[in-house]
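Heads up, one of the protein chains got dropped from this complex, but the rest are sitting where they should.
Here the chain labels run A, B and C in written order, and each chain numbers its own residues starting at 1.
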């Protein structure tokens, strides 16, 4: 896997970290670097978060920097708005993306609008972190993948790393961003593997996708937990003689239009993979981008391999719901043999 | 304008009604017909709703059928769920769609999921009515058009009539539907004109669009408040010698795929008009439907004329935000001269 | 407001009667039923934890320590009442009549686990915290409107009181004087967050004052207190006197769920102390012993009965038909929309081809 080095400071060394450890490392880096950074959420203190993403941070930085809050998502986001407009940079943890809904009003009517509403007099430099996605046999609602609710929300950026390196670099970029960022963390990827992660501060630019693999026949476009699925399918396709461009979007709003257009103009074929429901899913936005930028290049209709138009099921059926390399493979065949 | 007659009972006569009057008529019809139908919401009682949609209903049916509630959207929807699983058919009014967000969790995790969660043991035959859209110089947030948040939500249907006849027929169909329906009412259309509306009970089928006008050159696809905008543009186009198919989707989930495919396969060109923000908007779903069904028929990239990727602005600028016949006309020219 | 809302007890830690009010109703049969139900759900709970450890069950939320609250409150219900539980209230639903096999299925990620027994008005456990509270209020409003004599009970934890839905649900219930009992199990932790960080108020019961609603604080490990207070609240509800908020002060001995490690955030020796002094089963045992109700033979018999029942339920779960992929698609709407129908068709074709 190719790794860009978009470093702002040359780091001292690197560590082998899982994605969730890279998150912790990113949080620690920013807590150290900037006194105005605060962490808030349910169980983020002593417990270090239910996924251990904030492990050790309260011990190191104290209860004034890393705050356990009441069980109250609207309260967490709402009070963080107050802190954000008053000089702090809250990094809020929503325990699971499926529990962000009580905060929906605060995000929709305030987090994303306060800059516009006040012509920049007040701003909300807030990061909302949320683990998302199916595949870890969690109880219902825990597994939702609702990025599209937020990419449609004007005034907030949405980021979703698939690797440890990107996770830390994007998280730091999100904290440094003067505007609100929803930061989605794939639970399935939290401990899936380790990667070299530089110590200290570096950033990965928000809004830029990453080409993971080069191929001339089909473009696979995906992000987060579906990246390994796409890569496996690409490998199967390679064996069958079909070469895939694999794009990890990394940022879901604003989407990196250029990386998509460039690739599809080369391959003429695209398969989009995401785990959210198909109708209203982000796949449609990507199809529109291709329609807008690459109409004349298309050799076959774009295929989507996604979750179905049903609530993410109870976990006994979640493997049926989630896209698999086989389903992606079938879509690749379909766009190849149109 | 062509009107289908999808009547279940031959009505006795007709009245000239505005869209909002047709809503009232539909509510009254169902309150009479079915004792389990209840109306709940803020100011729906004595006040008859801030738009007078429930005018006179409390007087006629009493406080037990038409209930003023506390100012509490999660409470309204949440308690209505309890009533719905316990034998009633609540028709809930959310005062403005922009104030539905506090109820988002209840809709997302319960209204839409209880049937699946219990394999049909419990169901939620609820209608949520909400006025939506810009153009009436309302204060901010009142003007949101966030249908796409709900079309992406598996387990709920979304309906949006543009005429008085459809409004009554679809509302009755929504109340009769065994599953939850979000019923969007364009505030701009509430009193825009009058139409013959049959007395008594009739239904317009959920899931079916309507062809408002025939033409071979371009397909215009829209709904709700944008219908008159599309029709005006079609008229301008006609003058310039371009004939438009104009489709009013009427139902936003599930979208009438066939009516779109049939038209686009004839014209080879499509312009989608909606007032919501472009990114994540329903326009993308329609592009995907065309991609899936009509790829080989397309003569030019599909155009979208939509709101911009910004919060619906304060009303001094709302006319700039909203699609206009001129902007639609420009898109028609673009698809014609690709 | 710990003074205004003292913790009511009927039987104290030593099994001694400290409140005579209900003496007449404390029949031998009732006491034995208390014991039976606590033992039954404890046996179930331990089995579930052990199944999870063996990888035979998904993540599970144990309730050991809270059995008096759950069994006592559920026993106070009438058969046509409604129950709105959380993920930790299987002790209550089992006592009320939920299927044990289905309860295990639920924790194995099987949607079938949410299908209530015929005629039983058991709502699926609320996973999003506090969201069931307005549902319960609404179901109660519906019963009131129908003019029945039925009531509703909603379960929720101390953490749940911080959510807006708690407030909105209680407000609706009080405005519409709905026949509902809001039964809070204050186990003093929301995952790792202790109640002192959850709220600044000394009690949960006092939150009833915001709604001019009766608020009652009880010893949640005293099944007598639980049963009789819930019964009174249900009676008030049935008699048109509206809702009640009950705070049952209790403790979970174990982890929040089997994915949680309580040692990270609290000294688990406290759990052991509470187990020795406050345990709900021990307490009723002491009461029975002081009142000549302790019958070793009977204990042995019900222990065996319960063990068999639980083992049968486990077998039932393990022999249950495999998940049916149709259930992924078929229950979203009464009639599937075309997108779902099309996706199902394509998926089934695909799996047929792959097979």
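Quick notes
By our rule, contacts are C-beta pairs under 8 Å (C-beta built on N, C-alpha and C of every residue); 3 or more make two chains touch, one makes a residue touch a chain.
Not measured: the values here are computed from a predicted model.
Although it is not drawn, the missing chain touches A, B, C when the whole complex is taken into account.
Remark: the omitted chain is touched by one listed residue; of A:17, A:30, A:53 or A:81 this is A:81.
The chain that is not drawn here is touched, among residues C:110, C:135 or C:207, by C:207. Within the complete assembly, C:199 is the residue of C:30, C:199, C:274 or C:325 that touches the hidden chain. Contact between chain A and the absent chain runs through residues 64, 69-70, 72, 74-75, 77-88, 102, 105-106, 109-110, 114-123, 154-155, 157, 178-179, 207, 253-254, 257.
Touching the omitted chain from chain C are residues 1, 162-168, 171, 174-175, 177, 197-202, 206-207, 209-213, 242. Residues touching the missing chain, restricted to chain B, are 42-43, 45-48, 50, 68-75, 98-99, 101-102, 137-142, 278-279, 308-311, 313-318, 320-321, 326-327, 330 (touch as defined at the top).
Following the convention adopted for this analysis, only the chains that are shown with their structure count from here on.
When every chain is reduced to the mean of its C-alpha atoms, the one closest to the centre of the whole protein set is A.
With centres computed as the average of Cα coordinates, no chain lies farther from chain A than C.
In whole angstrom, the spacing between the mean C-alpha positions of chain A and chain C is 36. Centre-to-centre, using mean CA coordinates, chain A is 32 Å away from chain B.
Of all residues in chain A, those that touch two or more other chains are 74, 98, 101-102, 140-141, 279, 308-311, 313. Residue numbers of chain C whose C-beta contacts span two or more other chains: 111, 127-128, 164-165, 327, 332, 337, 339.
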